[in-house]
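A single protein chain has been removed from this complex, and every other one stays in its place.
Here is subunit A:
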Amino acid sequence: MERAVPLVVPLGQTEVFQALQRLHMTIFSQSVSPCGKFLAAGNNYGQIAIFSLSAALSSEAKEESKKPVVTFQAHDGPVYSMVSTDRHLLSAGDGEVKAWLWAEMLKKGCKELWRRQPPYRTSLEVPEINALLLVPKENSLILAGGDCQLHTMDLETGTFTRVLRGHTDYIHCLALRERSPEVLSGGEDGAVRLWDLRTAKEVQTIEVYKHEECSRPHNGRWIGCLATDSDWMVCGGGPALTLWHLRSSTPTTVFPIRAPQKHVTFYQDLVLTAAGNSCRVDVFTNLGYRAFSLSF
């Protein structure tokens, strides 16, 4: 009679499993430490890995330097966004935002400092948090995601101060307009909305997909990325990547990139943009001319 003993696990199984995990891994978010030496990356399995940038970029970098210094399970679901304050790393994924101390994270077995969940309406499914934005003047954090609302959380007390409603579908991205404290949010519903932080009201709405120059109906109407430079805004996603003049709410330049954009930032006078499905980072100068592409 055979005993019911669980199968002996040969070494091959774990290695195969790890290889498969790596093949299907997506890194959704990253954040550089306040001292600039470390990079935190969050993936779809809910793990956060800390890489040592100084080691990996140094002249004596070996293969091991390109591996993470520490990896830990941060969330149950994917880590969709991360942002760093001067001492903390804030990570958000499936409905909660957690805070970690940068100084503590390099030690193994580090626990989160605190975790908060914004007040959600429905309890059937926990909505994800897709974007985190720090507002340094107020010392607060804005979260936006699956429940189509923007929540503001005060970083000192941890209470949720305001809720901004208006999007009809979930929110992808946030951007801060510094001069007048306004927040821009872009979502799945295809609209970029501007919110005034003092009055907590929607100030402006730009429905990108309705403009013919930039809309690409076969991709959809969703806005995946936003960047603003106070007067100007760049957004893209389903519609083509377009540069907008905010006061007049008119599109000025449409960038000629076919793939839907995932990330875009302003850098001085350049626009850096990365598409999710390719390995290239496109650089535009003079707000219209694609100067070159950085490639992996």
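Quick note on the criterion: contacts are C-beta pairs under 8 Å (C-beta built on N, C-alpha and C of every residue); 3 or more make two chains touch, one makes a residue touch a chain; residues count from 1.
We adopt the following convention: contacts and distances are computed from a predicted model.
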| item | value |
| --- | --- |
| Chain not present in the shown complex, as UniProt names it (candidates "Coiled-coil and C2 domain containing 2A", "THO complex subunit 5", "Leucine-rich repeat, cysteine-containing subtype" or "General transcription and DNA repair factor IIH helicase subunit XPD") | "THO complex subunit 5" |
| Touch with the omitted chain, as defined above, among A:Phe38, A:Phe51, A:Tyr80 or A:Trp195 | A:Tyr80 |
| For subunit A, the residues touching the chain missing from this view | 1-2, 4-13, 15-17, 19-24, 26, 28, 44, 77-78, 80, 124-125, 128, 130, 146, 170, 172-173, 188, 217-218, 220, 222, 224, 262, 276-277 |
